Each structure stands twice: as structure tokens, then as C-alpha cells.
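Take a look at this one; I'll ask things after.
The chains shown are only part of the set, and none of them has been moved.
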Amino acid sequence: MTEVMEELALANRILAHEGVLDAFGHVSVRHPTDPGRYLLSRSRSPLLIEPDDILEYTLDSEPVRPAKAHLYAERVIHGCIYQARSDVMAVCHHHAPAVMPFAIAGKPIVPVFHLGATMGEDMPFWDQYDEFGDTNLLVVKQEEGHSLARALGEHNAVLMNRHGATVVGGGAKELVSRSIFMCQNADYQLRALALGVPQPLHRGEIKLAGAINLLPNVVTRTWEYWSMRLEAAGGMPPRRSSAKAARRPMPKSSRVTPRERRKGRRR
Amino acid sequence: MTEVMEELALANRILAHEGVLDAFGHVSVRHPTDPGRYLLSRSRSPLLIEPDDILEYTLDSEPVRPAKAHLYAERVIHGCIYQARSDVMAVCHHHAPAVMPFAIAGKPIVPVFHLGATMGEDMPFWDQYDEFGDTNLLVVKQEEGHSLARALGEHNAVLMNRHGATVVGGGAKELVSRSIFMCQNADYQLRALALGVPQPLHRGEIKLAGAINLLPNVVTRTWEYWSMRLEAAGGMPPRRSSAKAARRPMPKSSRVTPRERRKGRRR
């Protein structure tokens, strides 16, 4: 569990450092051994999340153990999607600047470059107003979460009207790369409009290119890159408390700072 | 008072670090116990303001105590609004890049996403030229300040032709989040234009979503996030001189740097 919590804290911070999350947004993973539970931080900005902030929730989005901390109001997004999609192991809800023009204009993001294909061929658009009328647009009720999960269906992501997006994955690393590549895709698609209406990849290309971010040499490369960028900015999460008590050595991948490496310390 | 001055210095620096203020712009708060006075820095770029720079002004924008320092030429913006709006406890005047296209084109910023609703349903547009003819566009005379305050009316913000914007709030934290979310909204609205003319939230949504940034778990989360970003950049303001003399411990929230936290020191 320590490893899972540390990876989840790192995933939050990577997505914040890469511009997907800001003061808002949250990332969860399904419990590694109990599919009826999920792990999510207490209410805190993702860039600051530590392993000790991670709480365990039932799929009804109730904390398993009583918690004194503020909880994310929108945690039902996570619980309702885990209920509806047994294949989903990780969920990210965000308001990334790159996707906001599409969420506001109600226009689809389509895969316009090979890495964007990880989003899938198309993406549903959900408007909370259609079913619930005037709200503050936050997804806080079970029925709102279920409605969003229905709209998501079997897709990899769903746009939320004037609000943001929710992305799912088969694990934390797949989720992180899908969320980042979807933002890059949205940015490129928007800027390409100045040159003409961009066309999506061919359907067969989407299927084939959609698997690139699962290739072992790609996963290794991207995770190392995003982690080192975070580390260079001084943003790596601390170890989990109990782990620290046990005085285990730092994981090899985060032991050497860029400065130390420059000075010649080898990994 | 020390706490108020330290929060005001921090508010200035947060807004500068988040791109709302630059070499220019200023933030004030109404005096916590005397509603006939307000607090504003001497003339200085907001990113550099220290608690000791904060001066006390009457609502006629005269310094309460004689000051040797340069004063902001546009401090009447603050005094005139505090005179006109007893509910306003904090004022920010800025030229944020995000709002400038709207201030220049004379087009309204409307709430296009949930957090932008904090601006309110609409925003007046004030052109100094209408009443005062050729000026250098700075708001430096009492009658200019009063004219701007009249244009603001009961709204949360006012656009100023080819100059910038002025935003008000019920306190420093509300003002900071409103100013930041208004800039995000302007940025999203402008970029969404490439996809079609963006429509505002429904009127009922604006009312409900406009209160999100007053939710306790939101205020806690955003203030911690913006403070930590500023701290990571080495930009936290120093303590107030007299406070330091008393050798009070640092406030808990700013005691641990990200580097120290990474190394495992717990809060």
C-alpha cells in the first residue's frame, strides 16, 4: 500500500507540474487488492499531496475510516465511475487550460496526432444542466456522479460543459500519460484551426497509435522524464510516514538530484 | 494589524506570482477596525511588497501618517470605492495580460466556466475619455476615482478602456481568488473564440457557482496552493519588523520549504 500511495501522490504532482491540474482537480486509483474501494487524497491541491494525505473510500465515496480533514466535494466522480467500469483502475478529473476552450464551446476534441490517439476515436460531451438544471456545476451528488459515469460509457474521457474533463485509465501511469497527451492534442487542435479545420487520424491509425503509451520503452521514458522535471523543480513528494519510520532507503530513481548528477554522482 | 499587513503583502505577491499583477497594479484592504481607513503599500511592484511597506490611508487617500516614500498615483481608485461600497473590504487594480484584449477591444468578459462565475453575471466598461477627455489614462484625481466607483456600481469588477480592470471583494482571500479566476475566464473565453462565440453560464448557474470560491475547503485549498507556489519560487514576504522584534515563531503554513519537505521533515 505504501508504494501505491506514493505513486498516487507522485501522479498528482506530475499532473500538476505538467499543467493538467492546478489548485483544483484530483486523481484516484482503485484499491490494489479490494476492487470495492478506491484511494484519493484529502481535499488538497494536487501539487502538494503527500502519501499521508491519501484516504481510502468505499465506492459510495464514504471514507472507510473517519477522517477529520476536508474531503473533495466531487469525490463521487471517482466512486461512480469505479462502480460502472470494472476495467477502470485510475480516474482523473481536471480543468486543464488546454481543454477548457472545447469544454466551453461544446466542440469535440479529436485525435489529431499519434499520441493523442490514446483518447480514443471520440469523446462524449456531458452537460450537467440537461438533467439537473441550475447547479454550481460541481459533481457532488451520487445521481450527478452516476449521470457522468453513464455519459462516459466505455470511452476513455468525457468533456464536462463549462467545467472540465474526466479521464480514466487502466492504471496510474496510463492515466497520467493519457491526461497529458489529451491536453497536448487539444492545444495542437486549437492552434491548427488557424490553418484550416484539422482532420482526425484514420480510424485504424487511432487504434494502433492509441497503444503507443502502453509500450514498455515509452512508459519508462515518459515516467522518468516527468518525474525528473518535477524533481528538478523541488516538487517530489515526501515518503509515507510509516515508511520513513522503517528508514528504508530512497527508491533509486529519486535519489540523485540533477545538480548532484551534474557533479558526477552516478546512478 | 501585523497579521493584516502580512496577509496584504502576501496577497500582493500571490497575485503577482500568478500573473495578475506585474510591475504595476496594487491591492488594498479596508482597515480591520476603522472602516474609514484603508491599507495600501507605498509605491512598489507587488511582487516585492513587505509588511513594512504598508501605509494607512484615509478614504480621501491621504496617508494617515506623513510618509517619505513614493505613493501610488492611482490610490484614489481604492479610496473612492471604499467610500461608495461599504460591503467592499478589499480592492485590486491591475493590467493582467489576460484581460487586456477585452479592455482594448471594448468587449465584455462573461462567465464561461464555473469558477469564472465569481465575477458575477456582467461587468461594466468604463472609458475615462467619456467624462475627462484626453488624460494619461491613470486614475489620479478624486473625480476620476469617483467616476470609476460609480461605473463599478454594485458589480464585482469593472473593465477600464485601454487600461485594465479593477476588482473588489469581501476580503483579501475572496479578492485574490476572484482576480485569478477572472483572468483564467478571460483567457479561456478568448481562446474559445476560435471554436465559436462562447456563451455564458445560465443565470442560475452563475449565482450558484459564484459562491464556490467562498467554500471553506476551496479557500483552504487555493490559499495553500498559491502560497506554496510563491514560496517554492523564493518569494514569500518577510515578517513585519516589530513582529520580528518579538521573536514570534513563523506561522505554521510557511515554516517548511518544499526542499525540506522532500527530505522528510514533517509539518
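As written, the chains take the letters A and B, and residue 1 is the first residue of each chain.
Methods note: a residue touches a chain if its C-beta (ideal position, glycine included) is under 8 Å from a C-beta of that chain, and two chains touch if they have at least 3 such contacts.
This structure is a prediction, so every number in the text was calculated from the model and none was measured.
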item	value
Identical protein chains in the complete assembly, only 2 of which are shown	4
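Heads up, the rule we're going with is that only the chains that are shown with their structure count from here on.
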item	value
Superposition of chain A upon chain B: rotation angle, C-alpha, nearest 5 degrees	90
Touch list for chain A against partner chain B, complex	22-24, 43-45, 47-48, 50, 70-73, 95, 97, 100-107, 129, 133-138, 162-164, 190, 193-194, 233-239, 241, 244
List of chain B residues in touch with chain A within their complex	112-115, 117, 184, 187-189, 191-192, 194-196, 198, 201-202, 204-205, 207-209, 211-212, 215-217, 220-222, 224-226, 228-229, 232, 258-259, 261-264, 266
